[in-house]
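A protein chain is absent from this complex, but the other protein chains hold their places.
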């Protein structure tokens, strides 16, 4: 199967097997994250309190843990959910927002790695810091490129067994056997908060759907990135300012067919 | 007075007597909830911390308690506010989000019923579960229709003295003496997070205004549903994708006159 066909198949699996996605995320992005998941046909549930989070995971197809601003109660729920997801084989995604410059967060992310996230999604500085090879970016902004951290990201993937997705101008999706490169999107995505955080949730959704449909996890992670990037490419043809762009991006997430996604964002195998 | 005239009168009362609405809601929807209330001329205040919530209720015209993700401190504030609202006769609305599949939340909602909410608003699965006659939906999504749960919803209304509003393709508003059916809206509303949660806040606002103006509570609840549904109908004529639809929906909430609301969403008395 060509890479194009693999992306189409992963997108179709996500469309036909919508996921109920449990999101434990930061307080800036729950609304955009929920709207992104809904636009793509999935169901969001931001259930992250300690009374309910573990029971909810029993209903969910997958989970996202985003470290954007971890507080006491939510952090405890994160550990419980990661533990149960690991024990039950439920796909889950770790988004190590701003890991590196903040000691507490870096220690937290490192501890969560022991629950073997199905995928880790972050920008280059975050991935490098999580891999122990960098001091992180400036707040939530990356000061590295995916290419520059590809080696340490690959080592992180091998060590954890996770698929490691490094988001940037070109996204690097490092799987167990190959690395996929997704090209697309638009710089305006950096000027809308939550495009990256909601991509983490979309990766979880695609992994949930892929598990049901028997799609390879690396294809699901790449297809989620292609979906987001393709919508960004289309939105930029329609809007040149950030708030209009945000509306257009979510609209295109809803509108694009699997074939359009694969055709608009180009996915290739690294080294080929 | 015809049902049409009753809806117009309730909408006019809401427009002429704007409410200060205290919202204790989940962390996904405060912004859209506030913008919906502002678009409809009311004033939102998301004051839900234990230090201030009770004092704030003394200033507010009405309150919303939405169980979308109850945490320790907020949950305590919810009980204190429900208790004081009950004691002072301040209208308040209970939105039992995702009640059913989650034990803790179901127990919480059941306990809050003892403070006799003026209205209970939810989807069919939530209402059935709260009435003790169903196991709830899939996360926040309903797996029932309002028609299918009308009997148990009616029993819940009689037992609690609350107006029970079951939101769906057709909304069932069950009052003490009659049931009103509101038809309107659009399926795209399901693909924008917070349309239901903010409707709960709008029901509270309408109840606050109705109390000032001497409008029957059942009319106020139906009129709030008609306002939301009519804006959905109008928005769908303008936008076919979810993010554009969201913008159009809030714009139409702002724009519609009482007569336009009553004419765009049809309200009838059940059984007539």
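Per-chain residue numbering starts at 1, and chain names A and B are given in the order in which the chains are listed.
Here is the rule we go by: contacts are C-beta pairs under 8 Å (C-beta built on N, C-alpha and C of every residue); 3 or more make two chains touch, one makes a residue touch a chain.
Note that the structure is a prediction, hence the values are computed from the model and not measured.
Q: If the hidden chain were put back, which of A:62, A:192 or A:236 would touch it?
A: A:192
Q: Among B:55, B:114 or B:257, which residue is in touch with the absent chain?
A: Here the residue in touch with the unshown chain is B:55.
Q: So one chain is hidden, and I want to know which residue out of A:15, A:59, A:102 or A:213 touches that hidden chain in the complete assembly.
A: Residue touching the absent chain, from the options given: A:102.
Q: Since one chain has been left out of the picture, which residues of subunit B touch it in the full complex?
A: Contact residues on subunit B toward the absent chain are 20, 27, 30-31, 34-35, 38-39, 43-49, 51-52, 55-56, 59-60, 73, 246-252, 254-255.
Q: In terms of residues, what is the contact footprint of the unshown chain on subunit A?
A: Residues 26-29, 31-32, 68-72, 98, 101-105, 138-141, 190-194, 241-244, 246-247 of subunit A touch the chain absent from view.
The definition used in the following text is that only the chains that are shown with their structure count from here on.
Q: Provide the C-alpha centroid distance between subunit A and subunit B, rounded to the nearest whole angstrom.
A: Comparing mean C-alpha positions, subunit B is 34 Å from subunit A.
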